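Omission of a single protein chain aside, the complex is shown with its protein chains in their original locations.
Moving on, here comes subunit A:
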Amino acid sequence: MGWTLLILLVVLTVVHGNPTVMVRTGSGPTVGFDQHPNSVPLGEDIQTTTEVVEEVMTTGVLNPSHYPARRAATVVQHYLNTRYGSPYRWIFLSTVHSGSAEVGVEVEDQHTLGSVSGQCSAELFFPGGEGQSAPQVQASCEGLHQSNTTAQEEAFYQQHRASNNLVSGNNIPDSYGHMEPSMKPFWQLGGVASSFIMLRESNESTLYNMAQVANFTQLETEKDQLRFNYHVLLHEMISQEIIHWKLLVTWSPEQGVQVLQTELQPKCHHCEAPPNTTN
């Protein structure tokens, strides 16, 4: 059966001004998964005169309007969050602009409430075969550190490291998309921590986002790391499933976000809790 390879050279650029990205397929065996518009077998009578499919087949360029580019870029986003994310830095892709190959990375900066940009180039490799393996990503970025979140992170860290006032929260955001401002860093931390799982679970047929932090509880600080139990809801776009995970998360400004334990929660059809349940 061999390996299903999808090698992309994804150059992620910035949201500010005019993004200028190229997305190219690398060399290697033809993409194997059968939903891909590229993989129309030669024998089939296609009569395609549309620019959409033609463009992909003749130039070999991965159309950023098409889903493979989006899925790949999202995996890179998850990877970047595991590397650079914090309660004050939750990295998101900007949307892909139609018609030209543009993918941007948007970094949220808590104070300025704007987006700061960085330029990343990444290589992404989806291993196939037996045994679900996490995608392999190599990326290097410039400019991500422009967004200086150090002061906020340090203040947050100092505020919460003493164990006499452990924080917890649930339903972040709530059903109406609302959250208390004090909860926002915990939401973002949940998103970054979720990225570890989302990265690990991703393949060519998935697209993950964190849907909600069901709840989190701060535990005693250990080895200078803030520690939390998180229960997060992930949304997988292709199956449309909501997947529950519990995580043990640590963070400090120096060590960044670490996920020590993950536990998939069973898909339970009967145990639907009312929206405001605290677990």
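Remarks
FYI, a contact is a pair of C-beta atoms (placed from the backbone, for glycine too) under 8 Å apart; a residue touches a chain by one contact, two chains touch by 3 or more; residues count from 1.
FYI, contacts and distances are computed from a predicted model.
The subunit not displayed here is recorded in UniProt as "Carboxypeptidase A1", chosen from "LYR motif-containing protein 2", "Small ribosomal subunit protein bS18m", "A-type voltage-gated potassium channel KCND1" or "Carboxypeptidase A1". Checked against the full complex, the one of A:A134, A:A211 or A:L248 touching the unshown chain is A:A211. For the options A:A134, A:L219 or A:L233, the residue in contact with the chain missing from this view is A:L233.
Think of the hidden chain as still there; on subunit A it touches residues 35, 37, 40, 46, 48-53, 63-67, 70, 74, 90, 92-99, 173-178, 191, 209-212, 233, 235, 237-242, 267, 269-270, 272, 274-275.
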